[in-house]
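Every protein chain of the complex appears in place save one, which is left out.
Read from first to last, the chains carry the letters A, B and C; within each, the first residue is number 1.
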Amino acid sequence: MSDMTEIDTTDIRLVPESAVGQEVAQTKSRRWPGLSVLGGLVLVLALLPLGISGSYYMHVLILTFFYVVIASSWRVVSISGQFNIAIGAFMGIGAYAAAIPSVWLHWSPWVTIPLGAVAATIVGALLAYPFARLRTIYYAMGTLFLGYVVINLITAGGKTTGMSTGLGGVEPLFSDRTYYYYLAFGLMLVSLACMYRLEFSRIGVRMKAIAQSHQVAASVGIGERRNRILAVAFGSFFAGLMGAVYCHYQGVASPNSYGLGATLWIIMYVLVGGINSFWGPAVGVGMLLVIPEFFFRDLKGNLPYVTAAILLIIAFTMPEGIVGLLKAITDRVSRRFRRGEVSGDAP
Amino acid sequence: MEIAVQTVINVVLLGVVYILMGIGFAFILNLLGIFNLAHGAIFMSAAYGCYLLVVKLGLPGFAAFPVTVLAAAAFGILVERFLFRPMKADFNRTMMVCIALSTVLVTTFNRFLGTRALAIPPFLAGTTGLGPYRVQTDRILAFCIGIVLLVGIILFVDRSRWGAQMQAVTQNREGAALQGIRFSRVAMLAVSVGFGLAAIGGVFMGTLYNLTPFIGDVTLIKVLMLVILAGLGSFNGIFYVGGLLGLLYGALPVVLPGAVVDALASILVLALLLIRPRGFFGHE
Amino acid sequence: MKKTAWVSVLMVLMILLAVVPALAGCGKAEETTTTSAPTQTTAGPTPTTAAPSSTETTTAQMETLQIGVILSLTDWFSVVDAAEKMDIEYVAQMINEDGGIKVQGKSYKVELVIEDGKSSLDGNTAAANKLVLDKKLKFVVGPGAFFNLATTPIFEQNKVLHVANYNGLNPAEMNKDTRYAFLGLDPITQQSAALKALKLYYPNVKNVALASEDATFPAFEPHFRALVERTGLTLAGEPILYATQAEDYNPIAAKIKALNPDAVWMPIGIDPTYFGIVKGLRTLGYQGPITFPVDAPSVVGALGDSATGIVGILSKQVEDPYIAAPMKRLLLMGDPKRHVFGLAPNALYLLKHAIEAADSLDPTVVRDKWETLTSLPTLYGDGFPSGNQLYGLPNHAWAHPIPVCLINDGKVEYKPWILPDVTP
Partner (left out) sequence: MLLETKGLTKRFGGLVAVKDFDIQVAEGEIVGLIGPNGAGKSTVFNLITGVFPVTSGRVLFDGRDITGKQPEQVARLGIGRTFQLNPLFHEFTVLENVTSSFELHPHSSLFDIFFNTRKYRRNEAFIAERAHEILHVVGLERVADELAKNLPHGHQKMLGVARALATRPRLLLLDEPLSGMNPSEIDTSLEAIRSMRDHGITILIVEHNMQILRLCDRVVVISFGQKICEGSPAEVRANEEVISAYFGADYVC
């Protein structure tokens, strides 16, 4: 039987090229409406606990903040051309690095949370080193197995990790949920600010350059391996941090929150929102996590049908995700506007 | 000694199932460039489908088996036409579609049949003696059918017109198009064959073990391991690596306890992948 | 010509495809119709729709008491919990038919608020949060198995009385500080019945091989060892542990057989694993008795005639001459052939009687009263506290008589129910 192989699978592009570089060219004049919307949203979210204090929606919003950061951190890794299917595992490393000392040594959460973040960063950076040899689909699959290995190690960890049942009795940070709300909200703002800064500075340009052509990047002195490791370390720092806070918030750490299934859903958040835009992950989390929890929770066992329907609708109608579609619409509108009144707005 | 004999049988059988699943997955991957993350769900659905035909409709197992496989293949045609083709082989979009498909199938079977562990009644009940040892007759049957199918697939790919067209498309899509091969047809064929093979694997596992809506998840990971380790685009590799995985998962549980098996086997696979990033039989 | 043939083949296959799910629906029909029964007659799971109609017809003067229920309706644990959901709805119906929960001369109709725990600790946390924060419930029939790890802290913090179906013996699930935590079934007593039955019906058994799912086993191990000793048996070799998600159970069966035990005892796991191992053992020619918590009809369904020499300690069937009256009534409420795990329903039944005994709807009062009770009716007959020392709490964990059956050649033989030993 002959091999039917000549297919060059390196051509399967993981991070679609279109619009990788578009945001850099965003002109300042277009920023103001966006900024005011963003400011309003932040203000509403900051004041919201006054209205919904103690309700279930607060819990959902706290989870949302966590997942916005985690999904965004996945996207940060992806802009360097790395389709990392181990983000859940990094979150899990952060969670267990915080949970194990908390449960067995009774360390304070204020120590274990940074520990979790640092552990995830270090492990992420160390693991990124051998993985920097792999590209495109091989990288994706390699990290898929990396995630599988991490989960299997946790599951085989005996009493220390609680195996597949998980580890209970992780010490809570606060007794009042409102504090968690503000902690998660604050961490989200800081994390997003960091990621925004990273993406729209020269570091982000380097990463996007590598994603497009690592050879060309090397020829102008942009080291591929170094920048890819940096991207993974940066992403896993936030994933680990959020994993650690998350497990202190939940009081438990369990492997199936960090396994392949969980990771794939994190990726789905990003794809639904739009992998090419900074706000895509946030929108995706809103679409796949907040909307089902707020409006469809009573469906219980039928809830997965709703999420599947959302995925299909997005896949069929919005190849660039929701933000991609919005951007296309606003572009068209503004072009028409400009055509209507010649040079109407030029500050 | 008895353990050794049983282990060999288990290893071979698991290997055959993995190889069948892996080849199906590879067909879809090589021709359409799609990572079919719904492969495990198809595997599970086929097992349930066969169960329904046998238990609820009272079909004899030998009739239900081909019907299930054909139904899965037909489903594959529909999926290719209405789900995969509109995605234009975009990795991200096909991933979303596959996960949606898988979610729908798992949820459906969980809703309607998930409340108890089911099993497809054995095609041939009882055990057969192999020398001094007893082996489940179904296992021998599954093994024989599996081998016949594998030979069939090899002949199909190597000798048949359809197989030749698939090879041509895999190697050079434009060239094949110039020769008058219609890509859409070949793609449909690949997906239906892929789903059919997954269904065969599902029915095997369904007769030998039990059905739950989640059996596909475990198998999907094994299939991904298999295809990647073999090297994308390699068919020969799948046979060897399938055997290796069968060995790992058939033999390791005999010597090691529970979760350690998965941990060890997956570390091994990861190490191999890092040593040979393009798999063992893939092309550089 | 050729094209039409192609199309017609496709059509036929498509019709087949449509038929299969339809058949699935038909096969399910008996079950679905019966499940919908309680929703119509009582204020079962869907409060919004069912509640008004039933209040009008049956008990216009009755107030409702909402009781939360956490079960995993999606993902892997739904194999167990989806069936539990059906039965807990029947028990709610049963309670309402009997005039609801009577507190201080008033009757309260039970209304269940069921939340999906999604088979994960996170999902259970979310469900518990929803029940406690949003619905402000004071009584919850908690999740089963180790999922209590996630929910216990939330309930304790909000002073919600929660009755777990059963648990994983993790101290985080129930300890001397979790005073609102109750346990519908002390899981060790169930296994005590298994060993007792084994000894009773297979007197030649001297040593047993223990095979268990690995994650929760470490917590149970000392208790199981003590149990074996107390029953007068010995363990054959070391316990054999396996992962919950194994694909092929034959290697595990081969390992068990290599120990050459008189009997095999599988205390922890879920049905698919049990059946996989039993199948493997029988294939390998192992002839000794096997005991595990099993429902007789499903084991016969899954294993067919090869279901031989099995001691089941979960089966509740109408044909069982020894069946307790409440359980029989529960069975007759739906398809009597269905698989009844009967853990969550029992927890609800216990809760009802505890509330009535305390004559109050304040969880703290109920708790204080419950701690003084030494007997409560259960679905299985009279229940009694067990494991006071183990959990460090008085009368928080409960036990009850355990049904026993023997299965040979696919035929079920019912035996008198066994009163298990009290766990210290």
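Just so it is clear, a contact is a pair of C-beta atoms (placed from the backbone, for glycine too) under 8 Å apart; a residue touches a chain by one contact, two chains touch by 3 or more.
Everything numeric here is computed off the predicted structure, so don't read it as measured data.
Participant: Taking the whole complex into account, name the chains on display that the unshown chain touches.
Facilitator: Hidden chain, whole complex, touched shown chains: A.
Participant: From the list A:V190, A:V216, A:L299 or A:I329, pick the residue that touches the absent chain.
Facilitator: Of the candidates A:V190, A:V216, A:L299 or A:I329, A:V216 is in touch with the missing chain.
Participant: Applying the definition given at the start, please give the residues of chain A touching the unseen chain.
Facilitator: Here the touching residues of chain A are 17-22, 24-25, 197-198, 201-203, 205-206, 208-209, 212-213, 215-225, 230.
The definition used in the following text is that only the chains that are shown with their structure count from here on.
Participant: Residue numbers in chain C touching 2 or more other chains?
Facilitator: 74, 78, 82, 214-215, 243, 245
Participant: Which chain B residues reach two or more other chains?
Facilitator: Answer for chain B, listing residues that touch two or more other chains: 107, 110, 217, 258-259, 262.
Participant: What residues on chain B touch chain C, complex-wise?
Facilitator: Contacts found on chain B: 2-3, 6-7, 10, 14, 48-49, 52-53, 55-57, 67, 70-71, 73-75, 77-78, 107-110, 112-119, 121-122, 125, 127, 134-136, 139, 205, 208-215, 217-219, 222, 249-254, 257-259, 261-262.
Participant: Please name which positions on chain C make contact with chain A in the complex.
Facilitator: Those in contact with chain A are residues 73-74, 78, 82, 114-116, 119-122, 125-126, 129-130, 133-134, 146, 149-150, 152-154, 157, 168, 170-173, 214-216, 218, 243-245.
Participant: Please give the residue numbers of chain B that touch chain A in the complex, ascending.
Facilitator: 30, 33, 35, 37, 86-87, 89-93, 95-97, 99-101, 103-104, 106-107, 110-111, 154, 157-158, 166-167, 170-172, 217, 221, 224-225, 228, 232-236, 258-260, 262-263, 266-267, 269-270, 273-274, 277-278, 281-283
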